[in-house]
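What follows is subunit A.
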Amino acid sequence: MSASLIRADALHVALGGTSVLHGVSLTLGSGWTAIVGPNGAGKSTLLRVLAGLLPPRSGVVWLEERRLSSWPARERSQRLAWLAQQGEADGELTVRDVVALGRLPHLGLFTPLGPRDEQIVDEAMLATECSAWQHRRLYQLSGGERQRVLVARALAVRANMLLLDEPTTHLDPPHQVALVELMRRLGRSQAVVSVLHDLALALQADRLVVMQAGRIRAQGAHDETAVHAALIDVFDRAIRIERLGDRYIVLPNLPR
Partner candidate 1 sequence: MSRCAIKVDDAHATGPSMKPVSGSRTKHLFARCVIGVLVVVSTFAAPQFALGQVTLRDDRGVTTTLPRSPQRIVSLLPSLTESLCALGECDRLVGTDRFSNAPASVLALPKLGGIDDAQIERIAMLKPDLVLAAPSARAIERLEALGIWVVVLESKRHSDVQRTLAVLAAAVGKPQEATRVWTRIQAEMQMAAARVPASIRGQRVYFEVESAPYAAGTESFIGESLQRLGMGNIAPSELGPFPKLNPEFVVRAQPDIIMAARRNLAEMARRPGWSALAALQRDRVCRFEPEAYELLVRPGPRMGAAALQLADCLVALAGNPP
Partner candidate 2 sequence: MTHTDRRRRLLFTWCVVLASAALCLLGLISGSQGWSIDAALRDLTGPDAGLIIGQIRAPRTLAAWMTGALLGAAGAVAQGVFRNPLADPFLLGSAAGASLAVVLVLAAGMLGGQADGMVTTGMLSRVGLAAAAFAGALGGVLLTLMLARGAQHTLRLLLCGVVVGVVLSAVGDLVTQAAHDALRGRQIFMLGTTAFLGWDSFALLLAGVLAIVPLAMRLSRVLDALALGDDSATSLGLAVPRLRLVMVALLAAATGLAVSQAGLVAFVGLVSPHLVRRVAPAPHGFTVAASAATGGTLLLAADVLARTVIAPQELPVGVITSVLGGGYLLWLMHRRRFQ
């Protein structure tokens, strides 16, 4: 399956009168891209604009060479799955019901779930290891469990583009690792974009987009020195990036 292309041209975005993104342009294809940067850099805002949830003040977002704004909501939602940064989700819905909501873009409001949909739901839960307690209700879950359910919900959409905002929040290391593996695997055939706070995880991605104060400072492959330099710079030299085998790791830059 060819990856869909999402492209942003000179986005200027304002939130409540304050300018948050200044002239952001980027192109995203298949593979796993991590968006990183300090607080307030505009990472989540960028993701929301790409998902079509926030209209830019100026600039255009292109999804598969068509303007995002011209896509009908349903078709857009079949191609873009978005995961919110802060889980507002709560209530009596069971885990399975929540994950099944991911099939909404394909089913609409009225069509009931078919066997194929149920299978997709099963696979999504399997991928984030929540099958064992699929009948528990949202309000009974811990933060980490809830997060995995919500990721499964996004996976169930089977969209070409996954836009995940801080998907590793609340997750403990085994699940973080599992999610990273998942994103890497999905990246081979889809476009996965995740905003990540955890730099160690972000450096495992294929590409990095380094942001600061509403602008993109650098973007490129995870091993480009320019990207590393930008990363160290935006974090005020509080980190060091070292190579370990074929991976890169991040260390706090503590004085000796």
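Just so we're on the same page, contacts are C-beta pairs under 8 Å (C-beta built on N, C-alpha and C of every residue); 3 or more make two chains touch, one makes a residue touch a chain; residues count from 1.
A quick word on the picks: all candidates are chains of the complex that A comes from, given by their letters.
Please read these numbers as outputs of a predicted model, since none were measured by experiment.
Every option in 1 or 2 belongs to this complex, yet subunit A touches just one of them, candidate 2. Subunit A meets candidate 2 in the complex at residues 48, 51-53, 73-74, 76-78, 80-84, 87-94, 96-98, 101-102, 104-105, 109-110, 135, 137-138, 150, 153, 157.
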